[in-house]
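Below: one structure, written as structure tokens.
The complex is shown incomplete by one protein chain, all other protein chains being positioned as in the whole.
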Amino acid sequence: MDYYVYHDFMMHTKSITYILMGLFVVGFWGIWAFITSRDEELHKFPEHDKE
Amino acid sequence: MTTENKSLMTPVNIITGIILAIGLVITVLRFTKGLGTVTNLDQNNPWGVWIGFDLLCGVALAAGGYTTSSACYLFGMKKYHSAVRPAILTAFLGYALVVFALHFDVGRPYRLVYPIFLQPGTTSLLYEVGLCVFLYVTVLAIEFSPAALEWLGMKKLRNTVHKLTLALTIFGVVLSTLHQSSLGALYIAVPSKLHPLWYSPYLAVLFFVSSIPAGLSMVIFEGTLAHKPWHHMMDKTHLDEHEGVILGFARGASIALAAYFCVKLVAVAYDNNWHYLATGWGAWWLVEVLGFVALPSLLYAIGSREKNIKLIKWTAALTVVGIILNRFNVSMVAFNWQLPADQRYFPSLMEIMLSIFVVTVGVTVYRFIVSRMPIFFEHPEYKDAH
Partner (left out) sequence: MKRRQFLGLLGAAGITATLGTTAQAAGGKSFDGYPDAKGVLFDATRCIGCRKCEAGCNKVNKLPAPPKPFEDLAVLEKERRTDEKTYTVVNKYQGKSGPLFRKIQCNHCMEPACASVCFVRAFTKNPDGSVTYDADVCVGCRYCMVACPFNVPAYEYDDPLTPRVMKCTMCHDQIQKGEINAPGCVISCPKEALTYGKRDDLIEIARERMKKNPGRYVKHIYGEKEMGGTNWLYMAGTDGFSALGMREDLGTKSVPEISAGPLSVVPMVAALWPALLGGVWAMNKRKEKVAEEEQKAAVKAAKAATKAEGEAKLAKAMESAERDKVQAVEREVKRALEEAEAARKEAEAAKTETADKDGEGA
């Protein structure tokens, strides 16, 4: 794709970047869940017991 | 809305009622006559106090949500746990009000979702802000929902939401970092309009770093305000931890302000703008940076070292004023600084009244919620769970 205007080129690249960012967030969640799925302790979300 | 009942005729309620009534009148004017009638905005000054205060200050001062929740849940400072709920509530209300206020300022509020769902303008930093604020309001609503669900007795849903705490906290910090900084970055597009002492390629960093002491100070400030009227609502844990929260947050705010001070200086050094310090603008810049950044940093340090709670509370107020001053300087005072005085912007009475109206709506909702929901105390049924 050829762009004559830098702004149009940026619109294209930044749109892709935003989609990537969405994937990052979902991806992190997935990887985290995968890594900790066999842990007994760590995969649990923080329970803030007070004592 | 509250002045009908006789038992509700307290001075606070009466003032609230008057402000709400004035706000409604301005609302009607805004949506029948337009911004031209209500505001002092003009072709050269398109953003006024509704952006400078309601948006910029609103978001900065609601930073207590992400600072407190990350301190407690991510950085392992469990002793601040009792401060998390009030901070999340304020942040949620703060952001909700920002969105509410934007409906007055933008020309076609019914299209506010267009950038997100219809035609995203991804090269705009305002798109970044819009997307993040939209997502963060959602995150805050979910983060706050356990309090409402406990109040409503919806145990199962509450426990499900509670499990999301860590993920939501991390997502919240990501979103906050992004939009706090992008609000500053909005002005990176206008090097020719913003005074060099406030314009900097570091504007994004400056806005983000300053949001930390802003948030911490708001938690202290608001905790102080809430302490008297709702003392009876606060449980032992909250009261016991209160002083520790104030001392710890004062220490954090002192260091954050010191860091902010450094970035402020670096921003001047970057474009070699020192000579502006000798001008009237420079004097005003020094007032902001010495009086409302360096001084509160020092006072916080002394206060936390000497365990002087009273000093800390006053410093919190000073810091909050300083952050408001900075946002006003960037968005209004130093913006369009080259225009002749008669073309400069000064808010109209109705603009100021509407901003007061928005804050009052927030305070009223806050009062409603903390008087009913488990904010300052732990719900007896969920004591060990959070």
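Which chain is which? They are A and B, in the order written, and residues in each are numbered from 1.
Assume contacts are C-beta pairs under 8 Å (C-beta built on N, C-alpha and C of every residue); 3 or more make two chains touch, one makes a residue touch a chain.
What you see is a predicted model, and the numbers here were worked out from it, not measured in a lab.
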item: Contact set of the excluded chain (shown chains only); value: A, B
item: Touching residue (missing chain; options B:Gly64, B:Gly130, B:Gly303 or B:Gly362); value: B:Gly130
item: Options B:Ile26, B:Val173 or B:Val370, residue touching the unrepresented chain; value: B:Val173
item: Candidate in contact with the missing chain, chosen from B:Leu186, B:Met234 or B:Val289; value: B:Leu186
item: Residue ranges of subunit A at the interface with the undisplayed chain; value: 1-11, 13-14, 17, 20-21, 24-25, 28, 32, 41-42, 46
item: Touch residues of subunit B, complete complex, unshown partner; value: 30-37, 39, 41-44, 46-47, 70, 73-76, 105-108, 111-112, 114-115, 118-121, 123-128, 130, 166, 170-171, 173-174, 177-178, 181-182, 185-186, 188-193, 201-204, 270
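In this text, only the chains that are shown with their structure count from here on.
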item: Mean-CA-position distance for subunit B and subunit A (Å); value: 26
item: For the subunit B and subunit A complex, residues of the former touching the latter; value: 72-73, 78, 81, 120-123, 131, 162-167, 171, 174, 237, 384-386
item: Of all residues in subunit A, those that touch subunit B in their complex; value: 7, 10-11, 14-15, 17-18, 25, 29, 45-50
